[in-house]
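Note that one protein chain of the assembly has been removed; the remaining protein chains are unaltered in position.
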Amino acid sequence: MSDEGISDRVKRFIATYISSVAQLETLLLLHTNVNQSWSAADIARELRIEAGGAETQLAALVASGLAVRVSDTEAARAVSKPGDTGPRYRYNPGNPDVEADTVALAQAYLIRRVTVVGLIFAKPPDKVRAFSEAFRFRQDSRKDPPNG
Amino acid sequence: MGEVVYILCALTSMMCAVLLGRAFYRTRASILLWSTLCFCLLAVNNILLYLDLVVFPPPSPVDLRLPRGLVYLAALMLLVFGLIWDSD
Partner (left out) sequence: MPTVSTFWFSFLSGAVCVLCLVAALLFTRFYLRTKDRLFVLFAVAFAILGLNNVLFMFTVNRYTQEPEQPGHPLVYLPRLVAFGLILFAVIDKNRSRTPPGPPA
């Protein structure tokens, strides 16, 4: 599968920040709705994944500096469904280069979705994480980076 | 009391060696090879400590301090090498 048509900056962004399709789609959801905060339940509903998985992706995005957790007061105001009291998160690129890369990635995902997905799965394995994951008794072949 | 501790440490080291070895077998990431060897040698070190306490207590002419020290040193050299060289 050739990856022409995808710019180098997008490839670099994927290699640095994106480790799964779920993470990519979470990021793009946050990015499309910049002024809106999302809880794990919201993400889980939109992407049709489990809430725990959504929580993992949000935490990973916060850890890599692409998202921030909103303050509790703002979170309380923004609750979309009753009973959804979990922490809420918002897209926060930190610098204009990252924002430009995210926009480019969003466009690439729109027009060359299969290629982008291929790039995500073609990432070389993270050796440090491999060390940590080795200690799981029951191995999972998912590529999502669990936190903790 | 010490004997129990060293046996427990040896078992923990062996468990880590097994987990890391299994992961190395699956992924072939060399950092896992070095860590596996490290924990194998740590297990040996703990077993030697146990032997030193139980089978060869101080009045015995057998002095395990040099083998213990060398095994421990080798274990850590492999670990540190692996963590530096093979962590991208």
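Note that the chains are named A and B in the order they appear, and that numbering of residues resets to 1 at the start of each chain.
As a convention for this text, a contact is a pair of C-beta atoms (placed from the backbone, for glycine too) under 8 Å apart; a residue touches a chain by one contact, two chains touch by 3 or more.
Predicted model, so just to flag it, every value in this text is computed and none were measured.
Q: Of A:63, A:76 or A:103, which sits in contact with the chain we cannot see?
A: Residue touching the absent chain, from the options given: A:63.
Q: Among A:12, A:77 or A:129, which residue is in touch with the absent chain?
A: Residue touching the absent chain, from the options given: A:129.
Q: By the contact definition given up top, give the residues of subunit B that touch the hidden chain.
A: Residues 1-2, 5-6, 8-9, 12-13, 15-16, 19, 46, 49, 52-53, 58, 61, 63, 65-66, 69-70, 72-73, 76-77, 79-80, 83-84, 87 of subunit B touch the chain absent from view.
Q: Residue by residue, what part of subunit A touches the chain that was omitted?
A: Residues in contact with the chain left out: 20-22, 47, 49-53, 56, 63, 128-129, 131-132, 135-138, 140, 142-148.
Convention: only the chains that are shown with their structure count from here on.
Q: Centre to centre, by mean C-alpha position, how many angstrom separate subunit A and subunit B?
A: Those two chain centres are 39 Å apart.
Q: In their complex, what parts of subunit A are in touch with subunit B?
A: Subunit A residues touching subunit B: 125-128, 130-131, 133-135, 137, 139.
Q: Can you tell me which positions in subunit B touch subunit A when the two form their complex?
A: The contact residues of subunit B facing subunit A are 16, 19-20, 22-24, 26-27, 29-32, 35, 86-88.
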